[in-house]
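Let me begin by presenting the structure, written as structure tokens, before commenting on it.
Yeah, one chain of the complex is gone here, protein chain that is, but the others are all in their spots.
Letters A and B mark the chains in the order given here, with residues in each chain numbered from 1 onward.
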Amino acid sequence: MKVKQEVLKIKAPKRGFFVITDKVLSTIDISDINIGVLNLFLKHTSASLTINENASPDVRVDMEEISSSLIPDGYNYHHSLEGTDDMPAHFKSSMFGVSITIPITNGRLNLGTWQGIYLNEHRNYPTTREIVLTAFGM
Amino acid sequence: MKVKQEVLKIKAPKRGFFVITDKVLSTIDISDINIGVLNLFLKHTSASLTINENASPDVRVDMEEISSSLIPDGYNYHHSLEGTDDMPAHFKSSMFGVSITIPITNGRLNLGTWQGIYLNEHRNYPTTREIVLTAFGM
Partner (left out) sequence: MKVKQEVLKIKAPKRGFFVITDKVLSTIDISDINIGVLNLFLKHTSASLTINENASPDVRVDMEEISSSLIPDGYNYHHSLEGTDDMPAHFKSSMFGVSITIPITNGRLNLGTWQGIYLNEHRNYPTTREIVLTAFGM
């Protein structure tokens, strides 16, 4: 049984949803794992990780618009000292989650044809985000 | 330490929420794992997996109605070429998620009394969905 762990540091170009599958795969080598899983864990509370469509850029725009329509920016929160986008960012982080586990099969991520790994940046002014990658298997 | 992996192919009878615990357990044998986990990963971006009530059919109806009320069907999305239900399906897929990890104890899933595994089909015309099941433990 193998266990390995790496850290991916990444900064989104702006608020929104971004496909990072290639960056994940260039950070950790899973080619020697025949059957296993890869866990991704984002160490932040105002961004999140998800799996969604890797093809149409429109989907990423809609993801941002729908989520910001459900949980609008504003001063109508108790926690608003850090800006109108801060508390909505915390909520979206819990709604989408910060931890994903993906199967590994024959040395590759066993994603569907249309699936990509997304970094969801919920703050207006992105900072560098750390994602811990832990692979298990044999 | 054991690792095993199987694929469950399943098609929902219609759009909505469906309990699939039995189908999962008949696809992968975890009876030889004393302590461990089972990861379920759905390889699609317009359906999702979740854990919820396994008893009352009313809960499944409400899950569909609440989620479709929060993220309504319509043409008011950038990504609408594939139908009015497509972009809402993508959003719900990320909101509920496609990856769940459940503990195994004494050769059985350690679910609560009222917990069942759900396949959430978010498209109007369901297609066959693939779920990768990976079990770890000893």
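By our rule, contacts are C-beta pairs under 8 Å (C-beta built on N, C-alpha and C of every residue); 3 or more make two chains touch, one makes a residue touch a chain.
Keep in mind that what you see is a predicted model, and the values were worked out from it rather than measured.
J.: Looking beyond the chains shown, say which of A:Ser31, A:Thr45 or A:Asn124 touches the absent one.
T.: A:Thr45
J.: Quick one: say which of B:Gly16, B:Gly97 or B:Pro126 touches the chain that got left out.
T.: Considering all chains, including the one not shown, the answer is B:Gly97.
J.: If the hidden chain were put back, which residues of subunit B would touch it?
T.: Where subunit B meets the chain not shown: residues 1, 35-37, 50-53, 56, 58-59, 61-63, 65-67, 70, 95-97, 100-103, 105, 110-115, 118, 136-138.
J.: Taking the full complex into account, what residues of subunit A touch the chain not shown?
T.: On the side of subunit A, residues 1, 3-5, 39, 41, 43-45, 70-71, 77-79, 87, 90-91, 93-95, 97-99, 101, 130, 132, 134, 136 touch the unshown chain.
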